[in-house]
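Apart from one protein chain that is not included, each protein chain of the complex appears where it belongs.
Showing chain A:
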């Protein structure tokens, strides 16, 4: 295991998330994984780090969010649309299972 998370590590984890939650898009799974890993907890940071248009990230977050969904919106900046997000209980549960499996996959 390298000192820093490699792209392969991240992608492997995204794949596991998708396997466990088949209705998630790759982008949605990536957002959930990024929150879980402390990489990004807002839309603009995620967009910047992954080089994806902010609008596309916003769309995915809005499609994904809700109390019964894996993520929920904490707050939104009215001017920039930067949207802060968190994992819900459902999201935490999902990622808990994923990370156990992901750890095995990585090894």
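Simple rule for what comes next: contacts are C-beta pairs under 8 Å (C-beta built on N, C-alpha and C of every residue); 3 or more make two chains touch, one makes a residue touch a chain; residues count from 1.
Just so it is clear, contacts and distances are computed from a predicted model.
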{"item": "Among \"Uracil phosphoribosyltransferase\", \"Glutathione S-transferase family protein\", \"Caffeine dehydrogenase subunit beta\" or \"FdhF/YdeP family oxidoreductase\", UniProt-listed name of the chain not shown", "value": "\"FdhF/YdeP family oxidoreductase\""}
{"item": "Contact footprint on chain A, counting only the chain that is left out", "value": "1-7, 9-15, 18, 25-27, 29-30, 36-39, 47-56, 58-60, 62-63, 76, 78-81, 87, 92, 95-96, 99-100, 102-103, 106"}
